[in-house]
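Note that one protein chain is taken out, while the other chains of the complex remain in position.
Chain naming follows the written order as A and B, and within any one chain the residues start at number 1.
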Amino acid sequence: MEIVTAIFSPKLMSQIFVGLSRTVILFIVASGLSLILGVLRIPNIWHGSLYMVGAFMTFTISGVLGGGSMGFWMALILAPLGVALVSLIAERSFFQHLYEREHLMLLLLTFAFSLVFGDLVKMVWGMEYKSVPVPRIFQGSVHLFGGLPFPLYNVFLLAIGPVVAIALWLIVNKTKIGKISRAAAVDREMVGAVGINVSWVFAFVFMIGCFLAGLGGALVAPTVNVSLGMDHTLIMEAFLIVIIGGLGNIGGALVGALIFGLAQSLGILIWPQFGIVFPYAAVIVVLLLRPTGLLKSTW
Amino acid sequence: MKKVIYLSILMVGFLGLFLFSSPSHGANTIKIGIVDTYSGPPATMSQDVLDGFKMVVNEINAKGGILGKKIEFVTRDEKFKPDVGLAMAKELVLKENVDVLMGTISSSTALAVSDFAKKEKIPFLVTNSRTEKITGEKGHRYVFGIAENTAMAGRAAANALSRKPYVKYWIAGDDYEYGHSIAENVWNNLKALKPGVQLVDQTWWKVGESDFTPYITQIMSAKPDFLIAATGGATMVTFAKAAKATGLIARVPMYQHTVIDYGILGPLGADGPEGVYGTAPYLFYYPDTPANKTYVEEFRKAYGRYPQMFALFGYSAGRLIEKGFQKAGAVDKEKFINALEGMVIDSPVGKLEMRACDHQLQLPMMFGVVKKTPQFKDFLVASDIVMVPSTDFMPKCEEVLKTRKN
Partner (left out) sequence: MLKSTLGGKGRILGGAALILLFLFPLFLPRFYIYLISIILLTGLLATSLNLPLGYGGIFQFHHAVFYGVGAYAAALMITKSGLSPWIGFAVGPFAAAFLSLIMGLICIRLSKLYFGMLQISLGSLVWIIVYRWYSFTGGDNGIHGIPVPDVISSPKGAYYFTLLVTLLSLWALHKIINSPFGSALQGIRDNPVRSAMIGINVKLHQLAVLIIAGFFAGVAGSLFIVVDTAVFPDMLFWTLSLEILIMCLLGGWFTFLGPMLGAAIIISLRTFVSGFTDYWTLPLGLLMMFVIFFLPNGILGYIQERLYRSPAEETDFVEQTVKES
């Protein structure tokens, strides 16, 4: 019994929970990325910018609506929708014309978009950091482990993670459009031959994926400083998660996000000076053992 | 498609044209090149430096300039990246032909540019970087330190901390030049004054880190007596917010250099980190001397806000340039440098001397604790302020010069 309490010490539990709340954000963003990668075969570099836009839009919407809790909840719904709308416009206007071309071109186009949006965000919102206040119900902390405080907002994140995961699973596996998307991921020509407009399937999937990016940004906004450059680090982490999870595999995105988030917070516990390296070390280990990712990729 | 090829040729030709267009450098201006971070979190601080500088420049130009020449300045944004900063400095010197270089808030960039200034033999006024290496280990004839450096701040802070009862310390901060420098200086001086202190462990996060929660929870669970937070311009405010949100401030007493500055406490508003100790070379409300009051009034009239400590650096740079060139009698870089050594300027905090031996401006230091006061409703301020004169904590000339290898 003593071993159990020693292993599950307050320090450890506290770090595990912090890591899990980070996992939630990573999973939401990475699942969107994985979805787009699996069905459209596009490594969507623009994903990071959309995450950033989601966070900035949350700032603006909650500010316009008074900055209180109501503002935040509205922003949480509206910002990802706004991002999804932007992504739909972009996809219909630009991306869809390149589906028949080499993948490299699509990848570079998403990179071009991320460059353009990087500056657009600067122009619209200015260069300073922005701060989104935590909604009043979630302010403060709860004393969980050995009296150590744990921010209430992070508890909220831990609750919302599974909700999003389940919702996503339902959409992908139980709805008609979800099943069509999965089929299109495996064999788009067959889906087209059966008479389904593959192009609109792609548009739908792209929109969902980008919605998730915006949602991740909106959720993370109260916990971090909303600033330029948040797109760059996140997109790199998201790509790593998708790779170790298995390209196109949403469950893989979950596994990858778990590994990444927990490795970081536990790493800080073990070696505070170099904590940040642990998730990357975990990625190396996974890639050496299974370069195609832990779970099956869709292609 | 012929249009496209014409477009391409036009583009290349266009480029060639601009590549060969040299910028104008009027013989009747003194040109100052400023490299600083104007994007991201440090931007407000760099802007403050610029505003303080502009105040002096406008005053000088209204009087006809120095030696009959107006002061002209150009700015470049280095985005807190040393490679961009260095490239910008090169452009300013090699292409824009500036007479004096000024900048930057990033200690890493400042060191890189300092090297370059030495090679190019151009005076470089470091307005906002704090690492002691600038005038210490990597100091040389062409670089001047204006902001208080980490050696000065470290000593002042260690002095104050050594009189407090804390024993088990934790150090956490930004993993770059400034972070390590301030932490080392505070710690080494503290250990020298009070040998019984213990360093439990250290945590270093990347510059511009946005999510401090995992680091903070870990520090709290280790339960140190005191935390030395070595945060720099990019993370100061966000760390303060996170520290408050996670309850760190309530649990662990903390020290952060520059946390009592208005630039940090202003934006935080009522959310300021109450009870945290800090040092800063300037506060707009202390000391309440006529010189300080006039300066603050002028600043508010021009920019509609209170000056942060950074404006003082820009202001001092302006004064140094003014008196330096006046004393030199010509727009000559070497004469300017000679004139600056030992020069004394007037400032809102009294007379400041640019020490000749190491080219460091001798600023006073305020040590205080963050509190709510009835005088200011929208933000917190420093309280129990002790103003320490520079003579009490400036490292001696011989010590500084010994650190320089050449």
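Simple rule for what comes next: a residue touches a chain if its C-beta (ideal position, glycine included) is under 8 Å from a C-beta of that chain, and two chains touch if they have at least 3 such contacts.
Small disclaimer: the values here were computed from a predicted structure and weren't measured.
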Of B:I32, B:M45, B:I60 or B:A112, the residue in touch with the unshown chain: B:A112
Contacting the left-out chain in the complete assembly, out of B:K81, B:K335, B:K371 or B:R404: B:K81
Omitted-chain contact residue, chosen from A:I77, A:M105 or A:A159: A:M105
Interface residues of chain B (partner: the chain not displayed): 1, 4-5, 8, 11-12, 15, 18-20, 22, 38-39, 76-77, 81-83, 86, 88, 90-91, 94-95, 107-108, 111-112, 115, 138, 175-177, 180, 204, 206-207
Hidden partner interface residues of chain A, rising order: 41, 43, 45, 94, 97-98, 100-105, 107-109, 111-120, 122-123, 232, 236, 239-240, 242-244, 247, 274, 276-277, 280, 283-284, 287-288, 291-292
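Note that in this section only the chains that are shown with their structure count from here on.
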Whole-Å gap separating chain A and chain B, where each centre is the average of the chain's CA atoms: 36
Chain A-facing residues of chain B, complex: 38-41, 43-44, 172, 201-206, 208, 210-211, 213-215, 217-222, 237-238, 241-242, 245-247, 251, 267
Contact footprint of chain B on chain A as seen in their complex: 10-11, 14-15, 18-19, 21-22, 122, 127-129, 131, 134, 139, 141, 146, 148-151, 153-154, 220, 223-225, 227-230, 264-265, 268-269, 272-276
